[in-house]
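A single protein chain has been removed from this complex, and every other one stays in its place.
Letters A and B mark the chains as written, and numbering starts fresh at 1 in each.
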Amino acid sequence: MSLNRKCHLRVIFLAGLSLLLIGGCAKTVKQGGGATLPPVEEVTKKKSEEAIEGSEMDITDLDASIKKKEYPGIEGEFIETDLLKDCYFDFDKHDLTPDARRILAENAEILKKRFPNRKIQVEGHCDERGTKEYNLALGERRAASIKNYLVSLGIPGRNIGTISYGEEMPIDPRHNEDAWAKNRRGHIIILSD
Amino acid sequence: MRWCSRIIIFCIVLCLLQTIAFGRIRIDIYGPVLVPFPVAVAPFTFSGGASQGIAMQVESILINDLEISGFFSVTDIKGFPPGAMAGLKNPKAIDLALWSGMPQEALVSGGITLAGENVDAHFRLFDLVEQSFVTGLRYRAPLADLRNMSHRMADEITFHLTGQVGVSHTKIAFILNNGKSKEVYVIDFDGNGITRLTNHDSICLSPAWSPDGKNIAYTCFRKRNPDLYVYNMERKNFRIASSRVGVNGAPAWSPDGTKIALMIRDGDRSRIAIVNSIGAANPLFLTSGGGNEASPVWSPDGQKLAFVSDRSGNPQIYTIGSNGKGLTRITFEGKYNASPAWSPVGDKIAFCSMINGNFDIFVCNPDGRNIQRLTQNAGNNEDPTWSPDGRFIAFSSDRRGISNIYCMNANGANVRRVTFSKFQETGPAWSPYLI
Partner (left out) sequence: MNIFKRTLVLSLCIHIIGIICSEIFLKNRTENHRVLYPVHLIDLAESSSKPVVKEAAPKEVKPVPPPKPKQEPKPKPEPKPEPKAVKKFEPPEPPEPKKGVPVEKKKEEKKKEEKDVAKKEIEKKPQAKNADPVENDAKKVDRAIEEIKKTLAKKEETERPLLSEDFVERQKQFYAAKIDEKIKANWSIPKALLTEMGVLEAIVILRIKPDGELDDIRLIKPSGFNKFDESAIRAIKKAAPFPHPPMDWKNVEFEIRFYSNEMV
């Protein structure tokens, strides 16, 4: 009996918690996102789904990590999350270092668990050294390397798009080896539907 | 006997010729003094509501054009012989004899008149050695075209005095990064008249002029893909010419203007393909074999292309026939050679090469021989582009901290800064002769 009771209590507690959570989410999004109703509903729904699916994860962490974003001058919104880490390349190289493979493996797990069946775009970036045009080509190749590796880890290829930004979007604008190392990267974004 | 007398006469004539020849003294003169052609430019007159400001503007543009052409050294009124100014207002009263014994070899006089909305500008060119009138031209255009008119005068004068077609009224397209966006701009050869062409508020790259000078192709990211755009200079609008998924980059118009060579995604990499300049269906890939490819340029006869490929392990320059045959690697020194630019005459390829972490500009023959270094110890120097007469090379350089556009003689001498904004300026592309 006591076991049953405990179960019941648990269910009630969880239900209450999730209600609270939904309420909270709706509120914050409303505050942040303005008056338009449909997107709010959509987001809350998505998040509750995700919350249920990824019950193992720290829920609050998940919230903070998901951001809607837009690049200035480039059409379309997308979702970016800190959970997906950038991987880095050597100068004038497009092959994946062991570090990059480790990071991409983690990313693949997160994608599978949190964003299954979502379309993602892999961005290939370069540092400022080298010509802009060659770097545009190099970025293509870097993005393709990442895509191929993610496919080998079980992410469906049809869900992965690639783009090269060449050296046009440095993360660190400085002109030194530190900055260059950060800028030679592969970055993953989740496309809005 | 008649025959005899003829021979005798012939002999006499021969002897006479001989004696005349004896009187000819030979002088050998070596090595002319290599100095610019000394030209006097008189202050431009103004009438009909035109202000002195406009006249001075035209005059100073003209003088600057003549000087940066490298052909002329200009003296203004300070170097005039006494009394020479008096006649200049009335062309019929110009007294060229006053100039005899002066170092100047040519005299330019001119004037400005306002005619309604338009400006009338004229010039006269005199040869002070021959003491003769060479040519005179009158231009009429809206006030906004004042700069263009002045450039045309300079080119006309250049042509008459040197036989060379001047590049004063050509332009240079480039990318200006204002911190928020990277847009296509054009600027006159002399570094004035900067004009913004695109308003995408996005990232633009790699401007390239069509051979008729009416269109500029470039790559833009505004639709989350590096697509190929073409901006029309006359209609002042743009169209998307190629938007295949993946890169549509580094456009280069064929010399006849019907085709564009382009970097296009092919599987995992970027390759050079030739597409129709109207619509980009059915790209023709030029090469076979692996490696990333970038930066195609056409030879002036349209028979060949030069481009960058990393099939050897690092970026090097190759040439290939426009039919896809005859792939040849032309650079072997260094680990990073890129940005080829074929000279308008076809005898040289300029490119940039990384040496000790910095880029410098080099030229070589189209077969890769005879490499000459043009820049040195002045930051990164990239993206060489030839003037249509092949006498100058414009390039981007960060020698002053941020990247600006510079111009130098085709042998690397006389480096001159072209752009003066406080923003990053890259990717210069020199226009063809503009009509």
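Here, contacts are C-beta pairs under 8 Å (C-beta built on N, C-alpha and C of every residue); 3 or more make two chains touch, one makes a residue touch a chain.
From a predicted model like this one, the values you see are computed outputs, not experimental measurements.
Enquirer: Using the touch definition from the header, name the shown chains in contact with the chain that isn't displayed.
Expert: Computed over the complete complex, the missing chain touches B.
Enquirer: Quick one: which of B:75, B:118 or B:162 touches the chain that's been left out?
Expert: Of the listed residues, the one touching the omitted chain is B:162.
Enquirer: May I ask which residue of B:36, B:49 or B:290 touches the chain that does not appear here?
Expert: Going through B:36, B:49 or B:290 one by one, B:36 is the residue touching the chain not shown.
Enquirer: Among B:76, B:130, B:212 or B:256, which one touches the chain that has been omitted from the display?
Expert: B:130
Enquirer: List every residue of subunit B that touches the chain not included in the displayed model.
Expert: 4, 7-8, 11, 14-15, 18-37, 69-72, 105, 129-130, 162-164, 391, 409, 411
Keep this in mind: only the chains that are shown with their structure count from here on.
Enquirer: For subunit A and subunit B, what's the span in angstrom between their mean Cα positions?
Expert: A distance of 48 Å separates the two centres.
Enquirer: Applying the document's contact rule, which stretches of subunit A touch subunit B when the two form their complex?
Expert: Per the stated touch rule, the residues are 71-76, 92, 94, 121, 129-134, 136-138, 140-141, 144-145, 148, 161-166, 168-169.
Enquirer: Which residues, counting only subunit B, touch subunit A once they are in their complex?
Expert: Interface residues on subunit B, with respect to subunit A: 180-182, 200-203, 205-206, 219, 221-226, 245-247, 249-250, 263, 265, 267-270, 292-295, 308, 310, 314-315, 335-336, 338-339, 352, 354, 357, 359, 382-383, 426-427.
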